[in-house]
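Only one protein chain is missing from this complex, and each of the others stays in its spot.
Lettered A, B and C in written order, each chain numbered from 1.
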Amino acid sequence: MSSFWNHNISISIFGESHGPAIGIVIDNLPPGEYIDLEKLRQFMARRTPKKDGTTTLRSEQDLPQIMSGLLNDRTTGVPLCAFIQNTDTHSKDYSNLSRLPRPGHADYTGAMRYRGFNDVRGGGHFSGRLTAPLVFAGAVCGQILERRGIYTGAHILSIHDIKDDAFSRTKVTKEDILEVREKDFPVRSDTQGEKMREDIIKARLGQESLGGIVECVAINVPAGVGSPMFDGLENTIASLIFGIPAVKGLEFGAGFQVAEMVGSQDNDPFYIDENGQVKTKTNNHGGILGGISSGMPITLNVAIKPTASIAKPQETVDFRAKTNETLQIQGRHDPCIVPRAVPCVEAAVNLALLSHMMEYPNF
Amino acid sequence: MSSFWNHNISISIFGESHGPAIGIVIDNLPPGEYIDLEKLRQFMARRTPKKDGTTTLRSEQDLPQIMSGLLNDRTTGVPLCAFIQNTDTHSKDYSNLSRLPRPGHADYTGAMRYRGFNDVRGGGHFSGRLTAPLVFAGAVCGQILERRGIYTGAHILSIHDIKDDAFSRTKVTKEDILEVREKDFPVRSDTQGEKMREDIIKARLGQESLGGIVECVAINVPAGVGSPMFDGLENTIASLIFGIPAVKGLEFGAGFQVAEMVGSQDNDPFYIDENGQVKTKTNNHGGILGGISSGMPITLNVAIKPTASIAKPQETVDFRAKTNETLQIQGRHDPCIVPRAVPCVEAAVNLALLSHMMEYPNF
Amino acid sequence: MSSFWNHNISISIFGESHGPAIGIVIDNLPPGEYIDLEKLRQFMARRTPKKDGTTTLRSEQDLPQIMSGLLNDRTTGVPLCAFIQNTDTHSKDYSNLSRLPRPGHADYTGAMRYRGFNDVRGGGHFSGRLTAPLVFAGAVCGQILERRGIYTGAHILSIHDIKDDAFSRTKVTKEDILEVREKDFPVRSDTQGEKMREDIIKARLGQESLGGIVECVAINVPAGVGSPMFDGLENTIASLIFGIPAVKGLEFGAGFQVAEMVGSQDNDPFYIDENGQVKTKTNNHGGILGGISSGMPITLNVAIKPTASIAKPQETVDFRAKTNETLQIQGRHDPCIVPRAVPCVEAAVNLALLSHMMEYPNF
Partner (left out) sequence: MSSFWNHNISISIFGESHGPAIGIVIDNLPPGEYIDLEKLRQFMARRTPKKDGTTTLRSEQDLPQIMSGLLNDRTTGVPLCAFIQNTDTHSKDYSNLSRLPRPGHADYTGAMRYRGFNDVRGGGHFSGRLTAPLVFAGAVCGQILERRGIYTGAHILSIHDIKDDAFSRTKVTKEDILEVREKDFPVRSDTQGEKMREDIIKARLGQESLGGIVECVAINVPAGVGSPMFDGLENTIASLIFGIPAVKGLEFGAGFQVAEMVGSQDNDPFYIDENGQVKTKTNNHGGILGGISSGMPITLNVAIKPTASIAKPQETVDFRAKTNETLQIQGRHDPCIVPRAVPCVEAAVNLALLSHMMEYPNF
């Protein structure tokens, strides 16, 4: 398997960047769930390129056509299939790629894996465009979760060396989440956001690209969701997050900072809050202990590498002729995909959470 | 599912810390593989507690009895079951735990998940002891991989604020791997190791515990192993690594550092080496691009939190009575589990790699 | 899950009878396999309705559009998605079905399962039309198998009380298979076939429908394919065959006849044939022992019930009002689906076999 993901909910993603269409099949959604298609479209619009110079010029409408599983805007319970046409493709931009693999891309590894038969145009099945179906799934799952009070929010935590304000790990509100979600450039501090945008434009002009970190949080997940060992919330989230191209790291709660802590710092003391709920005073555990939710906000950070496609000349090889070569990549590319990765991370978390919630009593 | 992991190879781990036994069933190992039981025992010994004050005093022989799947020291191809008796258990140490959850442990979340029916003695199924079966599986897989020239090595990269020398990401030899593997305290620089030991003993005396980072590398994995999206090497490794208790972060190659890079720094230039092999000059991609191996060393870092069990009094709650309480944990605990996590990480990587190699042509 | 099937090859089928489209995603096909699209179309044509009065008058072109996974008529190795538009739908024919479940159909059970939210028009996701994507998958897998010399053939073994000549279980040739495959009405004896057609037309005129048995055989599967217990060839084939609507029974080799045999009759004696191959003199085991192929032809029979939709008035209920009612089904229906089930059974066997062959050494 590669593009099938099986849990209580299963998904199957198909398509190549320059083929006729891409899409997704989602199986085992609960029946009778109302899906607001306008809200769905808005969620998906968050990953489409902007016209402000920070993203690719490729115009992606990405309007999904729903082929099955939805009737009168409600899930039927059988597989939901969504379909996104590929229209604005410029295949000639990629004509020499099958010979000269782009550094940082899967051109070489894909050719080794598929013995040269995979479609390399636009990255084929490895293209970042394939995150659109994932975002579709996450948007559907998000609406079902929000109906039960569970909200997921993500934002740019940093780009290059510029930081946004992190969410509080102990107190995040629905309003905090919705505020950043509505922004064109998903940061909590617009001042910092403006610096990031300038840095991105500067990178683009300098034929460069930038990396960054996405922070994601989910609130109101009840305690007791998940399982130990290999079916924990962390494992499930990780299995989806590492399916997003360009992700190189994932941490929960205090993450890599725990390495420098002592036990009494890292351990989050329990207390009973004013409503009689069990809470923790700090949340270094990121809302997950032993793979199972504690009722505290679930928090994670995801490291996104700089876009591999840059305009600068780069060293590569002709891996069939076994010669060293120089490559100058043409085509339209995002100088920084971190802003567009924000809804992808949120989508992955939504999908993982809904899938685990399916086995929660009386969900 | 919780403790079943299904891939080309599947494992099923069972047992509770203070029950009669723990163990594992491994399905779909290739038949006819010779397993050196003495070497297996040595691998497992790497995670057993030491007598030097850096680990728990609980004596764990952890000698696995093989119940099926091995005949004349060769795999038969049908499920291999190994069994480890629990002997040195002191159940009274945990008598008040079901009422007062230990901060940083899964006592509270486990009780919520299993509605209070799970075995809490010694952490039950959540105990770090349950990594012994995983290490067993990793030791078996490692022997099969090494027969094909693939070596996996891990060491302590840091404990608290003390760092060991990292592996080179571009040039790691089998000798580098074996050198650290043979040490009692798995560090590359013994000077730094000595500082770490002193820091651990100091923490123990101060009723504290320490966290750290484990670095792991795998060499000679051929290019073309893995798949895009959800069945990439990163996803598979992550799905196992997050099954190791106390892991809070995972990064591949340059990991979180990519967030601060520009594209021309992060992209690893390809070149043809003196043997006509495709290589990259740097290895920020950690040997994996698009979920598929590039032929470069696979490298990853894993963040391990400080042992949750510390002797210092801690704030907790009685979650049934809804009262705030103070807890003082008795019992024998590791002041730092990072050294014992080293073979666990190595085992997880071995298992993930062998499982992916099963679909590699002519493996 | 319902419509996801996961093995070495995975499939995901989507669509409802009267929705915009139905289709399938197939994951993990070997890369580089040439697919003859004209031959594929011919395979699929075998399940489309005929104009001779033996099938429904609904016109189904069922021309699949391939959306991904195929480039220059070769599999790329990433998910292959095929898409079949629904065009000739008459939804008004089914207007009262959500109130009055049709006997023998899944109207009632589907409503219970999906709490009334599933699409009931034309049977929705339960429609026999959803076998078209399965046949597509089977046609693709069949071409890959035939390239390795493995041929699968099926025919009508009986309809009502009229029998066709069974395949020899010990000696079936490629020619035997191709001969019946090319016929419009897939029987080995055309004389018997003519009687069946007359019986079907008589049933239709009498507002009735007929059941029957499909026999399927696969030749040249090497010995050693499959696994014991739950991953045997029989289990895998069964998991697909029972996904074909109207199937009520499945038997391998001598099947239910073994119940009346004594051991020396049922046991198939081994011998060495003139080419030094291990064979059995009889083939009551149907080419499978312990879930694993023996090298003998794989043979199975599948019982197909009479089409549930008949024109005769039938007793049913209004399951919401809790009243007894009479139902007269309108619409266009097959008086006998056995002929159209023939390529479905063949497709299921192809898919199961190719999936198992994926782990056969040097496949």
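Here is the rule we go by: contacts are C-beta pairs under 8 Å (C-beta built on N, C-alpha and C of every residue); 3 or more make two chains touch, one makes a residue touch a chain.
All figures in this text were calculated on a predicted structure; none of them were measured in a lab.
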Visible chains in contact with the missing one: A, B, C
Omitted-chain contact residue, chosen from B:G124, B:P186 or B:P339: B:G124
Residue among C:S2, C:S98, C:Q192 or C:N220 that touches the chain left out of view: C:S2
Absent-chain contact - pick from C:A45, C:A223 or C:M358: C:A223
Chain B, residues in touch with the chain not shown (by the definition above): 1-4, 6, 10, 12-16, 19-23, 25, 27-28, 31-32, 65-69, 71, 74-81, 83, 113-119, 124-125
Absent-chain interface as seen on chain A, which is shown: 78, 228, 358-359, 362
Contacts of chain C with the absent chain, listed as residue ranges: 1-5, 13, 101, 103-106, 108-110, 112-113, 125-126, 130, 158-161, 203, 208-213, 222-232, 234-235, 238-240, 242-243, 245, 247-256, 258-272, 276, 278, 280-281, 284-286, 288-295, 301, 303-310, 312, 314-317, 319, 322-324
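By definition in this document, only the chains that are shown with their structure count from here on.
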Chain ID, smallest distance between chain and overall C-alpha centroids: A
Interface hub residues of chain B, defined as touching at least two other chains: 228
